[in-house]
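Written out below as structure tokens is the structure these notes cover.
One protein chain is absent from this view; the other protein chains keep their places.
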Amino acid sequence: MSARDLLDTVWIIPALPLLGVVVLLFLGKRIGEPKAGWIATTLLGLAFAWSVVMFAALLSLPDNARTNTVNLFTWLPAGALKVSFGFLTDPLSITWILLVTGVGSLIHLYAIGYMHGDPRFSRFFAYLNLFAASMLILVLGSSFLVTFLGWEGVGLCSYLLISHWFERERAAIAGKKAFVANRVGDFGFMLAMFFIIGSVGSLDYAAMNLKAGGLAHTTVTAIALLLFLGCVGKSAQIPLHVWLPDAMEGPTPVSALIHAATMVTAGVYLLCRAHPFFEASGDALTVVAWVGAATALLAGSVALVQPDIKRVLAYSTVSQLGYMFLACGLGAYQAAVFMVIAHACYKGTLFLGAGSVIHGNKDNQDLRTMGGLRKFMPFTAFAFILAWLAISGIPPLSGFFAKDEIISDAFYTSDYALWIVAVAAAALTAFYMTRETLLTFFGNERFRAALGADPVPDHHAEEHHHEISPISPTVDYGRPAPEPALTEEPHEMPWTMVLPSLVLAMLAVAIGFVNLPFTNLEFLTEWLDPVFRGVTEHGPDSFVQGASLDVVSVTIALIGIGFAWTIYRRGLADRRVDPLDQRLGPIARLFGHAYYLDDGVSRAVSGPIRSAAEWLSSTFDLKIIDGAVNGIARLFRTAALSLRKVQTGLVRQYALGIVLGVALLLLYALARVGI
Amino acid sequence: MVEFVIFFLMAAVALGAGLGVVLARNPVHSALLLVTVLIAIAVMFLLQDAQLVAAVQVIVYAGAIVVLFLFVIMLLGVDQIESMRETVRFQRPAALALGVIALAEVLFLAGHHWATGAKSASSGLHAGAGGNIERVARSLFTDYLWPFEVTSVLLVVAVIGGVVLARRSGLPPDVDLSEGGEEDVARGEDTGPTADEVTTP
Amino acid sequence: MKLTDTYFLTFGALLFTIGAVGLLVRRNVLVMFMCVELMLNAVNVTFVTFAKSLDDIRGQAIVFFVLVVAAAEVAVGLAIIVAIFRRRRGGATADDIDLLRG
Amino acid sequence: MSGFPILTAIIVTPIIGSLITLCVPARRPDVARAVGFVATAATLGFAAWLLWDFKTATDTFQFVEETRWFDALGVGYIVGVDGFSIFMVAVTALLFPIGLLASTTLDHRVKAYTFWFLLLEGAIMGIFLSLDLICFFVFWEAMLVPMYFLIAGWGSSRRVYAAMKFFIYTAAGSAFLLASILVLGFLHQSATGVLTFDYRVLASWNGLASSTEKWLFLGFMAAFAIKAPLFPFHTWLPDVHTEAPTAGSVVLAGVILKMGAYGFLRFSFELFPQASVYFSPLLLTLAVIGIIYGSIVAAMQKDAKRVIAFSSLAHMGFILLGIFSITIFGLDGAAVTMLSHPLTTGALFLVIGMLYERRHTRQISDFGGIWKSAPVLTSFFLVALFAGIGLPGFSGFIGEFLALLGTFLAHRWWAVVATAGVILAAVYMLWMFQRVFTGVPDGENAKVHDVSLREIVVVVPLLALSLFIGLYPKPVIDRVEPTVKRVISNFERKTNYEQPKFDRIGPRHGGGATR
Partner (left out) sequence: MTKIVTPGIDWLAVAPVLALVAAGLLIIMLRALFRRATWVYDAAIGSAVLGIAISAVFLWRQWDSIRADGPYLALSKMMAIDGFAVFLGVVVLSATLLTLMLSSEYLGRQGIRSRPEYVALLLFSATGMLVMTTANDLIVVFVALETLSIPLYVLAAYDRNRMRSLEAGMKYFVLGAFSSAVLLYGIALVYGATGTTSLSGIADFLTRVTLLENGTLIAGLMLLLVGLGFKIAAVPFHMWTPDVYEGAPTPITAFMASATKAAGFAAILRVLLTAFASYSTDWRPVIWALAILTLLVGSVVALVQTDVKRMLAYSSISHAGYILIGLEAGTRQGLRAALFYLLVYAFMVIGSFAVVAVVGRRDHRHLISDYRGFATRQPLLAALLAFFLLAQAGIPPTGGFMAKLGVFSAVANPVSGDQKGLSYSLLIVGVIASVISAFFYLRVVVTMYGSEADVPDGEEVARGTGSRISLDVPTGLVLVVCAVLTLWVGILPTLLLDFARDATLIF
């Protein structure tokens, strides 16, 4: 069996979780609680194993032949268009499936513990598996259309998983919001596909690689920007990022898997995959870079003041995704991929940690009522702290290498404005992550305020997962901190939750070594090189330049950490007051409300847009259009009623009618005869 | 010239009496004026070489039909002066106007010489043997044999109709099996779904 | 001055109009019937005049049919009136009979 | 199967069934139902057989049967299928037994209900199979009566108004259709001396003056645009949908709306190719307005059925968009959507009907939290919802994608606006879903019981089929496309219309910029 034959079996990878979906959907109830989770996890684990096999198989090929397409069947044969349902294996897709299956498996495992006691346990895992399958189809697809299938599939799963606790209104709304925002992106994706068919004549990536360079600039820019719109939606870039913070209404494993590690990076994947269009356009790249940079900065600033443990992470994710887009916009696709991998590890760890904290705090997510938890949850705290250092860019952790490469690339391409933005965002990152870590695990134990109080009868404790409170656990900026409701001290999580955190934390520490910024040690870059052949790379002019830029990065990170340390070292003196709010004043409110973008949109939607639609449906449709229809009927009726009045019942008037007829006919005769 | 005078005299009488029929307030007077019209017209028939028709006009029309009218007037006891006030709005002016218009139209259409047809060769007014009576008879029994026969049915019908309708019904007047509150029903009636109901939501 | 057909025909038209208008303006059903008789007589005049001008005896023969029809109509018409008067005494003008309308 | 008049069998079987139903005593509703099931199942069997035997390689009409009906007007009974009609027949045959099965909860006047329902099926089959214009019109008009009685007899509160509106509105359109058919036939007669209403003959005739062609096109359009419905002629649709019984809504949305689109495809295109090209911008515009407008108005509805009704308006907009793009992709897409929409919307209506049976209300505000009390039912709705809003993997996506693609290639900006409808579809459907199914159920909503086996049997085939077509549309497209190509080549032969070139957009040589 040759390597290529082996690679033809790549379909097994998405098929495994898909099998899980079928099994769990139809038999989930019967399988019951822990087993359903184990089935899902095992299947994804097997997929990971098979991904490793695929990786090895691909590795065994010479590096310029590391691509293999397997067509399963003809999906859409319409007219001159033939779209196959096919899978493409190349270094890019292999990287992503390793990531998806690997991180996915860990988070599945984590979810077994996290979702314990949930009434819809098996369904949750069915959705998770469906998500994994969709994501795998997305990255393995051999054409835009197959990718789009996965693209929409992950959107669907995102919707279902965010709304998993649909009893909570906010969860339901958040799911809807996510889907709709993604649809706005899909609008771009679909139009881009039409453009591609119209210009390239095929949706296959192979055809794209061949022909993209030969297209007119306007066309290729239009394609690139429309695709980019899709990426913006999926990867929560400005201005479509609004759904991601709300998506935190979903269970935390979902946030970790979908809204941090994998799905949101699909936009980056698509940028990488469709880079020939972007490269051919050039202008589109500039747009990508600036949108990415702006997102990194603005989302970072919003994260500064958020009181909710998950929301900080959500805005952080948006910000980090901005870095990845910035990298793509600079043409540093390998750097973007590197960042994706590193981010998946450390952000995954952070989310899992946050989940554990929330779990251990009776669903409380408010940073202001935590503090000092490291004593109660030592493993969790350990993993979280490692990831915090990684994301803050402390060498030699993975975050340092990944982020530093992007920031440096901005410098190398002489986009100094971008470089400054990137550096500023890095400072923000260091600050808000430090703030979160300190408020959670260090400082005064603010949750204790409740422990002294009357113990609340605890008969709900056993089944607090079963009954979902209709109030959202996430905390909006400006909402007063809730009274702590803990009736016992926080506790460490079971091993199913701790183990994945620790493994991911280790990866977050170590994964940076796959792409060290030294010649011959850039394993990842070289591995991906066949995919991005033809893309100009920028490197440091000299070792000194590179080294000094690194120093700048680290310094900036340390400054951010230092600021946060001075403010939050002892936690909060008063849990109602965040000192940062006082220092920043009105700017804090601006940050806290995310520049009022959500408010503005929702005010517009519930205000003028909604009343316009209301007018359309109640006045225009019913009164004007239907009114015209009924008006015709009424017209006839009015005519009938007036004609009916003529029929007086008086025979003499009837005779008058006859005479009138006589007079008219004779008049006609006169006209006819011509007198 | 004599003919001329007779014609105008008769025309004036006929038209005047005709107007009288319309304007007389007592139906008996109308009937009597109708007789006058009929006799004046009979004279005109004589002017037109229609002797038989003139005779029949007097005998049948004046003698039978108008008498029938008078008979019914008396039978029903409506031989009294009635109000001439018009209760229906615009009926009179409209009737007058339309009548005059229609008349004017006919006259305009007819122009100066009404008849445009070629003279009939076969059944001329004076052709053939015999007098006017015989010639009319010949026409009736040859040309118009079929309608002539059909009129017999007409007369039978008239007889039956008269008998059937004028026969006493056996019910006292003004008591109607069905009439109970008929007027009421006719006005504020409960109707089916009106067009409004089915056209508007 | 010659007595032409036109005089007779115009007379006929006038009489016809009087009859027609009379029917429109009178409420007494009996008088209305009389007006119909006026109209029929006007037609008769017309027929007889045309018979003369066309030199066609058939025009005179037609008058007989008109006569018969008029007689039959009057008989039936008067019978209907009698029947109506049997049902409702007094006030049986044409305007009173208006149950059916709309 | 040579010689067996299968098409006639498809038309006549339900009609015979209905006549048998008439003979069933009224106190035996079970027997009437059984007759109904047998008749519809037999029809489904015939349809399946037809589908099996349908040849993919040819673009002519198959299984043609031809007899003279009455010579006085040269009218014949001519039936045949091609790629456009085959799937409409199939989906009709599928929806009727399902509709009947969904109506088993009905407990009054079952006999009459079954009678009308079967009659309706026969008439609809006749519409899709007739190749003689008069014959077609007879079925087209006859279909109104059973539908009218179904709505008026078994609808909800304002059924009288709705039934009347449906009847009069559609009859108004078809009146002009009849006039145009007659004028067309007689113009053909005076030009060629042959009086016939045989579609195939008239379609191959090319002797209409272009102004005449436009007028006749408008006459046909009056009927089809109302039935479809096209934007300003849609107001009967929500009223009728809301009031009709569940099975009525299913058939209405599934098949009857498609008759308008089918009419355009079958008749307007080949009979009046020049006028079709001439009017296509107008119709495209109306279709696009329909998509956007339908979506916006759907979002604002308070009645769940009205939401779906307006969503049908939007979906029909996609179909008409595909049709009037006059491209192979567009027509393919329209044909696929015509097959797909009955499946998804049918399922949606079925689920709404089930909810109505449980709660006796369709007001969105009366619901809440159904997902908790009836999770399987909700899953059905959810799947149908996503299938309906064009999620890839379901049939709706294939259809919409191709329709939009065709439009994009021929008329770019219309497609751009129409694609925005994809966003709106998600908005109104998910908003309704959120209000009806999510949240904590209270009172009555908490007592809603989940689906029964019968209800599963009713819904699952539709959704499964939608999924199958979405993942493997090849069998459908293979059967549709020869006919599509025939129509397109007819356009290219008779008019100076040209299919947009496949990959004409912006090659670097040749002007550079996109048009």
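Residue numbering begins at 1 within each chain, and the chains themselves are lettered A, B, C and D in the order written.
Methods note: contacts are C-beta pairs under 8 Å (C-beta built on N, C-alpha and C of every residue); 3 or more make two chains touch, one makes a residue touch a chain.
The structure displayed is predicted, hence computed values, not measured ones.
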Listed by label, the shown chains touching the absent chain are A, B, C, D
In the whole complex, of A:G32, A:P378 or A:G657, the residue touching the missing chain would be A:G657
In the full complex, chain B touches the hidden chain through residues 105-106, 108-111, 113-120, 128-130, 134, 137-138, 141-147, 150-151, 153-154, 156-158, 160-161, 163-165, 167, 169-171, 176-180, 182, 185, 189-195, 198
Per the touch rule stated above, chain D touches the missing chain via residues 69-73, 134, 137-139, 141-142, 144-145, 148-149, 152-153, 159-160, 163-164, 167-168, 171-172, 175-176, 178-179, 182-183, 185-186, 189-190
Omitted-chain footprint on chain A covers residues 633, 636-637, 639-641, 643-644, 646-647, 649, 651, 653-655, 657-658, 660-662, 664-666, 668-669, 672-673, 675
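We take it that only the chains that are shown with their structure count from here on.
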Taking each chain's mean CA coordinate, chain A and chain D are separated, in whole Å, by 37
CA centroids of chain A and chain B: separation to the nearest Å works out as 96
Among chain A residues, those touching two or more other chains are 622, 633, 648, 650, 652, 656, 659
Note: chain B residues in touch with at least two other chains are 88, 91, 94-95, 99, 102, 106, 199-201
The answer for chain C against chain B in the complex is residues 1-3, 5-11, 13-22, 24-28, 30-31, 33-35, 37-38, 41, 44-45, 48-58, 60-65, 67-76, 78-83, 85-89, 93, 95, 99
Interface with chain A, chain C side, in the complex: residues 20, 23-27, 32, 94-95, 97-102
Given the complex, residues on chain A that touch chain D span 73-81, 85, 120, 145, 148-149, 151-153, 156, 159, 163, 166-167, 169, 171-173, 175-176, 179-180, 183-184, 186-187, 190-191, 193-195, 197-201, 214-220, 222, 470, 613-614, 616-618, 621-622, 625-626, 629, 633
